[in-house]
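Here the complex is missing a single protein chain, while all its other protein chains stay put.
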Amino acid sequence: MVAGGAADQVFVNLDHWIVGHTPVPLQTLVSIVISIATIIVVFAGLFALTTVFERKGLGRIQNRYGPNRVGPCGVFQPLADAVKSLTKEDVVPRSADHVVHYLAPLVLVGVVFLTYAVLPVGRNMTAVNLDAGVLFFFAVGAGTELAIFMAGWSSHNKYSLLGAMRAIAQMISYEIPLILSSVAVIMTAGTLSTVAIVEKQARYSSTLAHWYVFTPWGLAGFILFMIAATAETNRSPFDLPEGESEIIAGYFIEYSGFKFALFFLAEYLEMFAVSGLGITLFLGGWSAPFSFLTWIPSWIWFFGKLLTLIFAFIWVRGTLPRLRMDQLMNFAWKFMLPMTLIVILSAGIWHFLTAAVVGPKPLGAVIRWLVCALVIFAPFITLARTLERGRKIEKRTYRFAE
Amino acid sequence: MTLAFLILAVLTVAGGVAAMTLRRLVHCALALTVAFAGLAALYLNLGAEFAGLAQLLVYVGAIAILIVFAILLTHGGESDPEKVFSPAGIAGGVIALAVFAVLGWAVTTSSVAHGWGAGAAAQTSAPQTSVREIGLTLMQRYVLPLEVIALMLTAAMIGAVILAWREKRSVDPGAPSAPPSPELRV
Partner (left out) sequence: MLGEGILKGLGETARNFAGSFVSAERLTTVQYPEERIAPIEATRDFPFLVYDGADWEAGLRCVACQICEKECPPRCIHIEKSKDKKPDFVGKAQFYPAVFDIDVAVCMSCQICVEVCPFDAIRMDNKFELSTTDRFGGLLWTKEQLAKPNEYYRQIHPTEAAETDERRVKELADAKAKAAAAAAAAAAKAAQQAAPGDGVSAVPTTPAKVVPQ
């Protein structure tokens, strides 16, 4: 079990070493500061990397090169962007509510960074091991809605207000499927602690890990979770709150310079955080998928999975157009909500179909898998049929004026 | 009384006071949120992890947003800079006093308070309730009340949906076979 060895625990040991060499009264403080500083540096660095990867990836998807001027292959583009946003003038509208306008980006970034406290990024690498970690994540994450409202309202601009209203409506609607799809995992794991949930998945039967995504309800739950996560983080195709073509930039239209960069940062950090939670809940956190791969350090697994999910986000962004508001709401309440409830039901059935009910290992496991898959798939087909009924999509033909 | 408690208490009370005295309604709502968050932090400080996080999730995540949304939708954000004390304030004060009296009575007569009065012993014997225990208690001992509440909430939700629905229908009762509005189509 204790595979990986020194490389796996290198950061943990480093942390212990530093804390061990500080005077005793300062030890708590130093250990807290180290955790916070590491989280900020690592994820802000990841943000910088992601911005350039996203632009290059989107470019390739659209058969372009993407940024390739600053440094070799454009890898120093984030530096140029940082310099630009730091040196730009910080414009605050005269009629804006100055205090709230100033506080909104700070609250947003602060709240988003708080959510990282409970993410296990590696074995023994969790800033705070809370008994109710998942609950903490969602509770603190609720603060982002408020920060977005503050930004939209204080700017005293109708576009930003519209953007904030859209953002809040969307986030409230999609928070429900997000939490409900996590409930299936919490139910099965029997704990709210992120660390314990990962440890439950880091066990192996023969070679395969017990990741929840390998179960039918886990797979469906993971997909639903990621869809809801996309909406929660306001990313395309759910980027209505920003909607460049209609409300220009939504709630941060009146922000410029460094405050704008903070919003940008917060948006990406939110995406990483919620992806990290998805990894923790469904993809086994820092664990390896096969027992013979456990020699790779746990933190490499976590960040590898995170980068994969980020790539998926970019891919989806390059593929799908933006939804309309009514489509967004219909999708949340008429598809996501029932499907997450069905996933919970399926997880319950999975829990009770033990070997005692369905029979011994090879055949019993297959039966269990199929039954649970059917419980999800049949309602999915019915629901999809119902939603699509009477909605024939025809090829549009355009007639030009003569 | 530790330093953390003092800071949080001051923050919570300041938030509450600001919520009452600030002029703009949105500022009041935001100050109220600070009070909610301070309260949640107090719970966490006392070791009531679940209660604190639930407070945060429900009050900051839902109630505050609801208040803010209501203010926005009713265009109340800019109104009444003059009237801070209204006649309704007196009734509010009476209700607040009554609630405070009941809470105070509950606290002073509870076993914890007596233990506190006796000495510092009660602090060490404060129950360590984990999320698991709360869940087990809810699902075993209090499962019936829980289900009743769930049923009631569902009924309320359905009622709200029907209310909203009726209103839309009754906009044009005389109109002969109006085309179904796009919102009603699935």
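Order as written gives the chain letters A and B; numbering starts at 1 within each chain.
The criterion applied here is as follows: a residue touches a chain if its C-beta (ideal position, glycine included) is under 8 Å from a C-beta of that chain, and two chains touch if they have at least 3 such contacts.
Fair warning: this is a prediction, and the values are worked out from it, not measured in the lab.
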Displayed partners of the chain not shown (whole complex): A
Per the touch definition above, residue among A:295, A:315 or A:352 touching the missing chain: A:315
Option touching the unshown chain, where A:86, A:99, A:293 or A:384 are the choices: A:384
Sites on chain A contacted by the missing partner chain, in the whole complex: 57, 60-65, 315-316, 318-320, 335, 380-381, 383-384, 387-388
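Definition applied: only the chains that are shown with their structure count from here on.
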Separation of chain A from chain B, taking each centre as the mean of its C-alpha atoms, in whole Å: 28
Interface residues, chain B side, partner chain A - complex: 24, 26-27, 30, 33, 37, 40, 49-50, 53-54, 56-57, 60-62, 64-65, 68-69, 72, 77, 130-132, 182-183, 185-186
Touch list for chain A against partner chain B, complex: 97, 100, 130-132, 135-136, 138-143, 145-146, 149-150, 153, 161, 165, 168, 172, 175, 190-192, 326, 330, 334, 386-387, 389-390
